[in-house]
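First the structure, in the form of structure tokens, and then the observations on it.
What you see is part of a larger complex, with each chain still in position.
Note that the chains are named A and B in the order they appear, and that numbering of residues resets to 1 at the start of each chain.
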Amino acid sequence: MIKKGIKLIKNGKRIDGRLAKQLRDMEMKIDVISTADGSAKVKFGNTIAIASVRGPRALFPRHLQESQTGILRCKYAMAPFSVDERKSPAPNRRSIEISKVTRLALGPTTFLEDFPKTVIDVFIEIIQADGSTRVAGINASSIALTSAGVPMRDLVSACSVGKINGTLVVDLNGEEDNNSEADVAFAILPSKDEVTLLQMDGLLTKDELIELLNLAKDSCKKICELQKGVLREKYKSE
Amino acid sequence: MEELYSLELIKNGKRIDGRKFDEFRKIEIEKNIVQKAEGSALVRLGKTEVIAGVKLGIGEPFPDTPKDGILMVHAEFSPLASPEFESGPPGEDAVELSRVVDRGIRESKCIELDKLCIIPKEKVWIISIDICIINHQGNLLDASALASLIALLNTKIPKLKNDEIIRGEFESKLPVVFKPINVAVGKIGNTLLIDPNLEEEKILESKLSVALREDNKICAMQKQGIKGIEFKNIEKMIDLAIEKSKEIRKLVK
């Protein structure tokens, strides 16, 4: 929702000093949780997401198993202290929806049908929320899945784009997100060019939207390089 | 398997019920079917049937919008409507549907929420849209968004006496100024289609739901389905949604 009169861009600079098409400083780290099969921490500026992957492992109780394929489960959660006003730790409608779209964003890259009767669990915890938390969680999950040794068709790279004060921008922070004219959450399999997450709200002409999607695609390529970098680092050191 | 047969047909350029790929099922609309609600509508897309009811109540505004009314959308997927639905609190599909319908209405600025203040900071109108699925034969999202819009268009604001609602007496119409239409575009292989029925939904690879205003501005989108969408196809899907939204909007008076 747009609050009137909030000036988010001055002299071509955003409130955190970035240019319109500039990503925030990003940090990625893998294998941060020793009890997980794979894990990662991703920072987009002040946004911090941790993902933990368990599986593929046999699924119990048995009646949940699918005989022809493995299943993927995702759970997105926010730490109570991750936002301004303490958030109850119980799942709310927003986190239920995000958990679902995260699963659909990651699903197309896995070979679940090779692991019948199993489950892969992805748990995402947002430690600090400053915008773009769902895409940060997807980026973390993607490298956590890879690090867990889950066979994948491609990485999944994700970012947000949007329109603030009439300008099309990349990687919205919390203040921008709250006051944007439109925002889009986007994920892609970078080498397949397949979009697996696309959520938009606000108001955009078709042309603006298409421009934003191209912007998102380009940004995801940059994010993908960071993801590859951290994975290369791991396998190099092994 | 009806699904395999349906899939075979689609590869041959046909749909199981004989429709064209860009053709809706028969759309039936009934307005004001629930007197107890301030607004209501029943929508049938073929055999799919959905009722949306709007209740108006009074509540406290959010601190950051002390003069604005509040919109809430809630959907129930009762096992009444489908063997696939289970009893209990709304599952992820019901939650997602209600949130996508909510965004289409909210982001289009369909309702002038700033005209729904009773006492600033203290009392504003709360608009609750409840979506009740009666029969699930596919494309619940388009049907629910349409039923919600028509219910809103027919919603009347009750009279107040000492800031208490007098049920059954009305003051004015709800200020609805835009008409967002939701069109979900499905994709199987290279075929795009709209208004998938239940069998088709089971074989859809992906779906892009697009909500559009009369000025053709896009106000909400949601990618669904188990497969990704090739980047280059997204624009085609949006174009189809824009085109079909005009057709549907004609039904909404």
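As a working rule, contacts are C-beta pairs under 8 Å (C-beta built on N, C-alpha and C of every residue); 3 or more make two chains touch, one makes a residue touch a chain.
Keep in mind it's a predicted model, so treat the numbers as computed, not measured.
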Copies per chain type across the entire complex: A x3, B x3
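We adopt the following convention: only the chains that are shown with their structure count from here on.
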Whole-Å gap separating chain A and chain B, where each centre is the average of the chain's CA atoms: 27
Chain A-facing residues of chain B, complex: 64-65, 92-93, 95-96, 98-99, 103, 106-109, 208, 213, 216-232, 234-235, 238-239, 242
Chain B-touching residues of chain A, taken from the complex the two chains share: 1, 3, 93-94, 96-97, 99-101, 104, 107-108, 182, 184, 188-189, 192-206, 209-210, 213, 217
